[in-house]
Structure formats: structure tokens, C-alpha cells
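Excerpt of the complex: some chains, original placement.
Chain IDs A, B and C follow the sequence of writing; residue 1 opens each chain.
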Amino acid sequence: MLYKVKVIVMPRKGILDPQGQAVARALYTMDYKGINSIRIGKHLEMEIEGENQQVVEETVKEMCEKLLANTVIEDYRFCIKEA
Amino acid sequence: MKFGVIVFPGSNCDLDAYHLVKDVLGKPVEYIWHQKNSVEGFDCLILPGGFSYGDYLRCGAIARFSPIMQEVVKFANRGGLVLGICNGFQILTEVGLLPGALLRNKDLKFHCQYVHVKVENVNTPFTNLIEPERILKVPIAHGDGNYYIDEQGLNSLSEKKQVIFRYATAEGTVSNEANPNGALFNIAGVISEKGNVLGMMPHPERAGEAILGSTDGLYIFQSLINSLERL
Amino acid sequence: MKETKNWQEMGLTDTEYQLIVDGLGREPNYVELGMFSVMWSEHCSYKHSRKALKMFPTTGERVLQGPGENAGVVDIGDGLAVCFKIESHNHPSAIEPYQGAATGVGGIIRDILAMGARPVALLNSLRFGSLQNPRVRHLFSGVVSGIGGYGNCIGIPTVGGEVYFAPCYEANPLVNAMCVGVVNKNHLMKGQATGPGNLVILVGASTGRDGIHGVTFASEELSEASEKKRPSVQVGDPFMEKLLVEACLELVENDYLVGLQDLGGAGLTCATSETASRAGTGMEINLDLVPLREKNLTPYEIMLSESQERMLLIVEPSKENKVMEICHRWGLNAIAIGRVTDDRILRIFKDRKIVAEVPARMLAEDAPIYSPLAIEPDYIKEISSLNLDELSEVIDANRVLLTLLSSPTIASKEWVYVQYDYMVRTSTVIHPGSDSAVVRIRDTTKGLALTTDCNSLYTYLDPYVGGMIAVAEAARNIVCSGARPLAVTDCLNFGNPEKPDIFWQFLKTIEGMSEACRILQTPVVGGNVSFYNERSGSPIHPTPTVGMVGLLENIDKRCTLEFKNQGDIIVLLGNSFNELGGSQYLLLIHDLVKGSPPALDLQKEKSLLETLYQAINEGIINSAHDLSEGGLAVALAECCINGSLGARVALEKDNLRIDALLFGESQSRAVVSIMPDKIPSLWQLAQKNGLEINAIGYVGGDTLHIQVDGQEWVNLTIEEIEESWKKSIEKLMS
């Protein structure tokens, strides 16, 4: 089976997000007001072959822990759909 | 004749461009702070390398909205000479004065090294003292110098001779192995359609004194001075 | 029984806790306990090392500031001074290589800034396990891009350093970052909170929950649990640091500051208590005024946070407006969070209540000083005996040379330094890749020569001799560029000092380094100690990184290592012995870590340095390269590759083994190339300095050709040796 996977990796709460801060500042000076707390992370999209949803889920989780996120400073979440 | 070096808070080659124009070439030059609202009295503007506002999100994306950039755009549209080096080039594409965009280097790594570029068009205010097809040795230092433009854009650039520098070997062969960052068509620098705005990834201001390893960057500045004097 | 466990969890011993209670005359509250625990951590208090560090010579004619301030300062004439320091960021880099290394760079830059100096160069000294291991490759590439990411953005060139690979660093890599600054002597700052009534201004990033107890983390061994110590790792913002640098330097130049201090390890607690303690004053701080990144930080968290990119300014009230104006122009948050008092107490307020009230000096200076037990480790005896007669001789010297050249420790580090912007500020007049980098000093004829050095195989085999050699090698690298060594900063990376054999290594190393610093007249003006570099009880090799700065009077006289002209004569300075202990040859070809490191005679070293210095400054020689890992053959290969020129060399065997002659690492040697007509001048100089020198060949052709007593041993094209040497790390990393 082919699955479509989306993974989102975000800076952990409490961890500095200089990118988010810079964008927030820029939007502010561009006169977009009323914007709170921008956080910027990564968005991954991929297709993956797998026996079933559960197996794929485990694989993706493992990939996140090992490579896609550094859980010291980043959180991740993902969703999986049949392609 | 007066040069202006635009200073964003994260510019870090502003000093080098200033030093070259003032101390090496002996021409008048002043810094222009990013919050200024005027570029009156300047004949040529240099957007130096660096990390303008930290270069978060995309290089040059935030700098584009600074007060001074609105003036730079007007200045360019009036035909004023603008040279964007490295981060300056990135800003010029973001603000739309130059076509295309600069992506992450193909190997995702920052590269600081000498490269050779072939000069493709010597009929510009920035290259008029250079012999045709001449090879220049100049350093690069960037993480996002991978020039991209769509096919149509590339055709148009080629037709209008807007590609000014291409990465080449020391012997002048434009090849894959001479391409440090994956840039399309080995493009290292392009000029605006009107020919008054040049953006380039290599740093000519770092190649202006023999003690630094090359003086080839001087050709570009001397060409600029030459065109300004003829004006 | 209340809070019995708290101090232990925070890393304090029962005795230390009792000392706090005695000193205060009461039990500390939770916030105070936290403050003590970070200030009395090994990282901040140097409680195990302080006594031993006293052995270092720290004074000299040119020394303006020795250890004790944020960085050492040395006079370089013309009203200018050079300011430099090296620091470790090992543990954070092991956990999050990019940010760990990046914030290490950020931290050391702020130390230089705190002296009022303009940072002009960065160096880094790195140690990793084997690149065969994917985890190590991940660490290595992350650390290198983190160092580059920070330095490149802030616009300070990273001009030099070193990288070694050895199994003992597999789980505990070393990341030492060095920063060098230049300051007008009149603008030298101190981290002192003088003048009761003066304002305490916090400038830069807002304070978040990151890095709480970072220093405690740095003062423990790495373990599974440390991977969970998430908040101990911080994220850096080099752009913010750039703003801080520019704003602070503008404040310094305008004479708006009384004192200047960086916030690094132990954050606000360290910055406030140290500045007050140094000045013999006290301080009142109102935490309600500290700009926070998130709501609801507790006083404990605010005082211990190690959020990056912050500085503390001590300012006379009349200058507050001017200070604020400059900070705001650079887009920085700045706010007076308190004032200097005369009662020597550090008093912290939150919601109008006192949340901590401690003598500043007690936090900053009164941590207990330990004299740990030192016992010579058993391994020393086991491995020190090496019988060369049992060692098979070289058969194929070509293959040995290529093996050495392609080993990552010896191979070109270009893969590393092309990721660093080493040219920004257009002052780097000797790029990375030579023996030391040289940065010119604007508006003078002068340059600064910079290097970091340490061969930790030597220190492992014999910490005393290894310590001496680390200093001597640094001096040799400095002199090879034509500069005179000025002074040293050091980063002492060791295992757990509470183990007697580790502490023995530590003491012996310092004894050796001190001896060399004394004889070579390079005082130690600052440094850093990093203990607890172990994982699962297995320590790293003692690694005392030496950062050295030299002064080149005239940059036009600078010298580099590559051969320059066909026909130049190649001369070997110094003597070679049958020394193979601790050599890369023994390690890579015979798989042995054994023997004594090469002997070092400091008087001979001085003769070599003097001769080289004079020869370069009188314009006698065209290239100079010291001999280090891989010995003569490797040094010759490097001179050839970098100059794209071959060499024909004829050696005499005398009573030497071939392997010792070609690959031995005898000390106090260098190869130089020279025009034939300058030979007599060089001989005269050598004789005057009591140094033996030998012409061993000439530059030319496109091969490296070495014969011994008429028999050919090495014959390789420059292309071949270049391929092995230049691309080795790149290949392993792709």
C-alpha cells in the first residue's frame, strides 16, 4: 500500500524561535497588527510504501525520533493517509 | 561621484565595500542606514553582503520591506546604478529589481572559497573595462546562492544578455564541476533589463588587494567609476 | 528534613550545603539555593581546578589583563591591545550539535565583547570519534555547520582551528571555540559594578526558560539521562548577537559605560554576583522588570535562565538616556533592572518582595576549593614501554605516506573551513590551511597570528610532556607565519576530577604547560576548564587545547607553508631521533597507542623559534612549515600539495630507522624552502642560535621524491598525494 505522510516539526515550547520572532517583527513593521506568537517549523510531505497504516505509523515515528526532529529542541506530529 | 553603502543591521560586508571604495580606490563613499528615507546625492548604491535582518525565513525577504529599499527601488527605476553583492543580490531578487530567486546551495552547505567566473557581457556599466570572455578570480561566501529562474525567464535573460557572470573553471570552461552551488546555467550574476542593476553572488569587494589573494574584483568597481565619470 | 534533596538534585554536596547555611547564618530559600548551586558548580567556581591553575605563569611585560576577567588582554603597541579567550561547549554539542556549537561561539564572542573589544576572529578546536560511525558524522557535520552558522551570520571570520578523530571522543565530542578581539587600550572595559547608585541595565534578548541549570549539566558526566535534560540546550540567534556587538561597542566608544558583563553560564545570577563581587559592591535587582519571552517565569527560573544574547551594563544614571538611545537604534530591548548598592549584598525582588538576599562575594568567590587526590594511573606504566626492535620496519613507504595523508586527523580540513566565512572583514591575510592564520590590524602594519593546538595522544601517554608539547607546537605554528608568540589561552578538557587518576593527568598537564609557557615566555592570560568529559565511566584523553596569539610586526613579511619556487633549496631545521611513541604512524600502521611521546627540549625549541623568526623577518626564507603529526614525509607532502610543486629530497639514515626518519614526530623541527643564494645567511642564523640544520633537497618537478642513502623510498605524483590528502574527509562525509 502507498501512504501519503505529512510531518510537522516545530520548535518546542519554551525554546527560542528566532525565525518566528523575526517574522513577527517584520509583519508588525509592515503594519499587520494583532498577531501573536508566530512559531515556524518544518513541513515534510512524502509517500511511503507499507503493509498497513499501523506499520507505517511506527516507521514514521521512528524516522522522526531518529532523523527528522531533534526532540531536545523540537516537537513533531504527523498524519498518514492512504494515497 | 559618490557611492553609498546601504547598511542593514545584519549587514557584515558593508565595512569591506566601504573600505575598498574609500581606501583602495580613493572615491567618496558613505554608509546609508536602513531606516533612512532618502538616497539623495548618491550616484551608485551598493547593497553589501551579510544577513540583513538575520535572513530568517528567506534571505533578503525581510530586508525588502525596510524604508531604504523603497528608495533604492525608486533610484533604480530612475536609472541609478545599483550593485547587489551576495545578500544584496538576494534582496534585489526579493524586491523584484532582478528576476529569479536564490535557493539553498545544492549540497546544503555554506561555501567560502575562491571561484572563477566568466564575464559574459562587457557592455554594461559594471563590466565595461573588462575584456570579453575574461575569467575573474573572486571569492564566494554564501549558503543560498543557487540561482533559479523558470525556463521562459532564462530564455529571456539569455536573449537580452542579462547573464553577466557564469561559474567556470580557471581556464574558462563553464561546467558542472565549476559550479559551487548548483546555480541554473552556472549563473553567478545577472543584470536588470535596463542594465543599471547588477546582482552577483561572488564578492568583488573581497578581491581588491593583492594581499587578500586577488585583485580581479577591481575591474567591476573601476568599470563603475568609469561609467559614472562618463555620465 | 525540609528540602533535603533539593541541593543534591542541584548538584551540591551536603558539606557544601552546610557551608551555605553557615555563611548565611540561616537556611537558603529555594531561589538562593538554585543560585548557589549554579555559582558553586564546577563550571562557574573552578572548585576542583582553581589551585592547580595557580601554577600557570600569568604575567608579562605586555599583559594588561590576566585570568580573572572575562578574557585576557595583551598590549600590541599603537595604543591597541588584543583580547582573547577559548571556551568549551562539549556537552551541549553532544546533544544538539548545531545549536550546541553555535551557542558556544555566541558565548565566547560575548566574553570578548565584555572587555570592550571588537571581535575580529574566531577559531575552533574539535574532537570526534571515528567518521565510520554515522552518529559521529551527524555530530561532526552538525557542529561544523553550527559554528559556521553563527560566525558567518554575525560577520566574524572563522580563521583557524583543528580537528582530531579518536575513539575516546566517540560519545563525548569536544567543541572548543576561541574568539579574538582588538581594543583601543583606553576603551578596555571590566566586568565590574562600581559606583553605588549606578544603574544595572539588561540589554538584548528576552529571558526564557532555556538553559536552566546548563552549568550543572556541564559539570556532570554525560549519560542517558542527560539526553533528557532538554532545557539545558539553547537556541542561538546570531543576528541578535550582531546587534548586541554593534550597540555595546558604540556604548564603549562613547564612554557611556562603567562596567560591561556578558550573560553566559548561570545567566543573571552569575553576571550580577560576579560584577558586584569584583567591585566590592552589592546590587538590587527587580525581576518584575526583566523582559520575559513567556509569561509566568518564576524568580528561580529567571535567575538561572541561560537565554543567549544578553549583556549587562553598569551605567551612571546621567547617561541612561544616551545608552537607551543607542540600544534602541540597534533595535534592542534595554531596561534598567536594578542598581548598584554599597552593602555587598545581592538582593533580588519580585512583586515588591525580596526573593533572594545573599552576599555577592559568597556566590562568586566563596565556593569551597578542593584539592582532589592525584594518583598516577596504572595504564601509564602498561603502555609506556615500546620496544622499537620488535616493530617491523617499513616496506612500502609510498603506501604508508598515502595512508597517513588520508587519515582524517592528518588530511586537509578544507571540508570544514570552506563552511566558515574566513574572509569577511577582508583582513585575513593568511587563510586557514597554513600553520597559523594571520589577521591584519587595520591602520597599522601589524597582524595577529592565531592557532589552536593539542595532540592528546601525547598527553594521554605522558601528560607532562604532552602539555609542554601543546604549548611548543602552538608557538611553532605562530612563528612559522613570521610572528612572535605573545600569550596563551587554554581549554583544559578532562574527565571526572574526582577520580584520582584523572586529577593526576590534570596536574601533570598543567605542570608541563606551565614549564613551556615560562621558557617560551607566553603567559597564560585566560582559559577554561571542562571536566566530566566521560561517558559510562570512560574518560576522554586529557586534551589541553592551547590557543595562542602572536604578533606580526609587518604583515608584508608573513610566511606560509607551501613551496613557492622551482629550484628553492629545502632545509630541515632541528634534529630527528628514533622516536615513534604516540605517533600517527604507530597508531595507523601498527595499530598501537604506546610508548612515550617525543621528547621536548625547551631550549632547543627556543633555538628553532628564534631562527625561524629571524629568518622570516629578514626575508631569508620563502616558506616554513613545522613538523607535527606524520613527521617529515607528511610535512613535505603538505608543502608540495599547497604549492602545486614537487620536491626531490635526499636524506641520510645515520642511526635512524626509516620509519622514524620519514614518519617520526620528533619535536622542534620545521622544513623551510630558500633561494640558493640565501643559504649562507640561514646557516649563520642557525649557528648563532645553536640550531642544527640540513639541506635535504630542492623544490621542483611534479612528484614528491624521497631517497635515503641513495635508495628511493617515496615516489608519488603531487596529484596522487593531493587526492589522498584533500578529499579524504569529504569522501567520508558524503
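The criterion applied here is as follows: contacts are C-beta pairs under 8 Å (C-beta built on N, C-alpha and C of every residue); 3 or more make two chains touch, one makes a residue touch a chain.
As the structure is a prediction and not an experimental result, all values here were calculated from the model.
A.B. asks: Can you write the chain counts for the whole complex as a formula in the shown labels?
C.D. replies: Overall, the assembly in this file has the formula A x2, B x1, C x1.
Throughout what follows, only the chains that are shown with their structure count from here on.
A.B. asks: Using mean C-alpha positions as chain centres, tell me how far chain B is from chain C in Å, no decimals.
C.D. replies: The mean C-alpha positions of chain B and chain C differ by 36 Å.
A.B. asks: Check each residue of chain C and list the ones that touch at least two other chains.
C.D. replies: Residues 237, 239-240.
A.B. asks: On chain B, where are the residues touching two or more other chains?
C.D. replies: 53-54, 56
A.B. asks: Could you list, by residue number, the parts of chain C that touch chain B in their complex?
C.D. replies: 145, 148-149, 152-155, 237-240, 242-243, 246, 330-331, 417-426, 428-429, 431, 440, 555-556
A.B. asks: Taking the complex as given, what residues does chain B use to touch chain A?
C.D. replies: Its residues touching chain A are 53-54, 56-57, 61-62, 65.
A.B. asks: Which residues of chain B touch chain C in the complex?
C.D. replies: 9-13, 15-16, 19-20, 49-51, 53-56, 109-113, 139, 141, 143, 203, 205-206, 208-209, 211-213
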